[in-house]
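Missing here: one protein chain of the complex. Every other protein chain is in place.
Presenting subunit A:
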Amino acid sequence: MSGTFLGMPTAPPRGTGNIRGSEPFPAAARTELGNAQLRRNVGKATRTIRDKRIAVTGELPDWEELRSAGAAIKRDVLSRLPDLLEQFEQAVTARGGTVHWARDAAEANAIVTRLVRGTGSDEVLKVKSMATQEIGLNEHLADEGITAIETDLAELIVQLGADRPSHILVPAIHRNRAEIREIFLRAMPGVDPDLDDDPAHLADASRRFLRDRFMRARVAISGANFGVADTGTLSVVESEGNGRMCLTMPETLITVMGLEKLIPSYADLEVFLQLLPRSSTGERMNPYTSMWTGVTPGDGPGEFHLVLLDNGRTATLADEVGREALHCIRCSACLNVCPVYERTGGHAYGSTYPGPIGAVLTPQLAGMDTGSGDPNGSLPYASSLCGACFDACPVKIDIPSLLVELRHQHVEQAGFDAEQALMKAASAAMASAGRWTAAQRAAQLGRLLGRGGRIRALPPPGSAWTSARDLPVPPKRTFRQWWDSAEGRAAIERARREGGAR
């Protein structure tokens, strides 16, 4: 129960779904770093998109003004969110759409399942969508006996490969053409057995595979890049035309949209239609953008359902500093400039949202459980804080500052078992000479853990420290031991003599 009506605001609950990995970032990153193919592919992709983005953003003399406008529009949306959400709902409903509200992943999945069942179909086509990835919709539908087919080429590669996406924009970027050919030959029904690994032929194979599915589709599921509050318009930005197919051909369209995707007015699209493609793919404009408002008799689906998703977004909104992460328009520019992401790829982050923005958004949406070694607690440290992500962000999200704030929150909440315990122990040791000497001797055991002058992993609770940084190994002798040694005594004696001779 919300405390709203008692006048006592309570912090909203965190989100659920695919926003938590199975192991902390450093461990996952170590595994990924061992994958040379992945590093090559991701490195090439990020460099290419980075250069294209710089070229096309440089073309616009008002790029900085657009970024400022984009940031302010998003801040404005969040400040008026209750009113705008109601206005949006009313506009969608007035145009023949139906709006559903989902508190969390499970509720959103249940709503979509019920709607799909209502159509009598056990197969749905899907447009690439971060929100449905976040709530684990495909897996849920499979459990319910409904087959969800991804129609974006990269998502299809990931799905047929029983794999996970590794990038927001190009989810299969960790795969090369030979691997994709193998996946298609193995898992794509009806594929030509003579298929080679030419990208054009691979794209054509997906066209053939999906063509008649598009023609007979009865229900499709999409995400949304933007929802316009004043008109009820929704928008999907894409390249291949699979989005247009899903939004146009079926009888029923179900769109799942995070409630932060709202923009106040239709005219605001003029800002985001410039910011998104240039930041995302480094193009002046993506090949296809679809905009629709409710239903239009004789054009497109006769039934339109919109699922508005909370799933931790209101919890993020409750944090005055962290709410800035809700400005994100999922362009992935921050991934492509991040030296950490470039080396580890997206899987190391464990969440639907990888890279710098994922390192911020994931712990905010799903929380950082204290005391349980929650992988989400490691994400704020998965950054060198170099600031490249801030420079690249089209809506000026200050990701480095948000990461520092999350580190602070993490230490405040979770620090007691780790660093705080260590500091307490240090303080107790320093309070007594005997204990201090004993502690120093104990520390020398640390030499056994080190290699090449560095200690890379300490046992708990020291592991909390070494999970993010190396330690120099302790010296062979402490200062006191040196002082008491023959060598030390000789050195002191020498210094005395020199002092006396002056």
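Definition applied: contacts are C-beta pairs under 8 Å (C-beta built on N, C-alpha and C of every residue); 3 or more make two chains touch, one makes a residue touch a chain; residues count from 1.
The rule is simple: contacts and distances are computed from a predicted model.
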item: Among "Aminomethyltransferase", "LUD domain-containing protein", "NADH-quinone oxidoreductase subunit M" or "Type I-E CRISPR-associated protein Cas5/CasD", UniProt-listed name of the chain not shown; value: "LUD domain-containing protein"
item: Which of A:Arg53, A:Lys261, A:His305 or A:Arg323 contacts the chain that the document leaves out; value: A:Arg323
item: Sole contact to the chain not displayed, among A:Ala28, A:Leu85 or A:Ala131; value: A:Leu85
item: Touch with the omitted chain, as defined above, among A:Thr48, A:Gln90 or A:Thr147; value: A:Thr48
item: Contact set of subunit A toward the excluded chain (per top definition); value: 1-5, 9-12, 41, 44-45, 48-49, 61-62, 65-66, 68-69, 72-73, 75-76, 78-79, 81-82, 85-86, 95, 100-103, 107, 151-154, 157, 170, 172-173, 176-177, 180, 199-200, 202-203, 206-207, 210-211, 214-216, 228, 231, 233, 239-242, 244-245, 247-249, 259, 266-267, 269-271, 273-274, 281, 283-293, 296-300, 308, 310, 314-315, 317-320, 323
